[in-house]
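Shown next, in structure tokens, is the structure this report addresses.
Every protein chain but one is kept in place in this view of the complex.
And now, subunit A:
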Amino acid sequence: MEPAEVEFLAEKELVTIVPNFSLDRIHLIGGDLGPFNPGLPVEVPVWLAISLKQRQKCRVIAPEWMDVGKLEEIRDQERKEDTFTRMPSPYYMELTKLLLNYASDNIPKADEIRTLVKDTWDTRIAKLRLSADSFVRQQEVHAKLDNLTLMEINTTGTFLTQALDHMYKLRTNLQPGETAHSQDF
């Protein structure tokens, strides 16, 4: 899956905005939104929030987990533990990137947040690499990966599954049985 496709899924998450226009309820196929009143916060999907922000029609309010104190706690916990901590949002990386790219003026201490999220991401990816390595070494056939977000799984997902497939094919062909597909002429 392309990272852009993971971002596409992340854009469905809801975020609070404060519009500067008014509009009555919109009945989208996926659900209802609004009504929009200037100055009153309303929840919309991220794809809409970004579009409105670009047209200067709203102000974005950072999600409550996007705060320096909370993110520091998460980063420290991630570094301490061997297992993966539960992240405040299954799309924390994508939301951080999107909101900080398009609405950094609405988010306090944007740079610090960017650094904290990146540090946490790096720690988690390093743990993922280690655990994928041990999975392969011990030839496990099952792994539980709760608390991993889609974007993280997606970084190694395709490569890992293809590599596992190749190894499986090589290993099963070591013991030719009736399943061996060799050609007879």
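The rule we apply is simple: contacts are C-beta pairs under 8 Å (C-beta built on N, C-alpha and C of every residue); 3 or more make two chains touch, one makes a residue touch a chain; residues count from 1.
Going forward, contacts and distances are computed from a predicted model.
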Quick one: the chain not pictured, UniProt calls it what, "Protein YIPF", "Cell cycle control protein", "Protein transport protein SEC23" or "DNA replication complex GINS protein SLD5"? "DNA replication complex GINS protein SLD5"
Given the contact definition stated above, which residue among A:Val42, A:Ile125 or A:Leu148 touches the chain not shown here? A:Leu148
On subunit A, what residues meet the omitted chain? 1, 8-9, 21, 23-24, 26-33, 47-48, 51, 57, 135, 139, 141-146, 148, 150, 153, 157, 160-161, 164-165, 168-169, 171-172
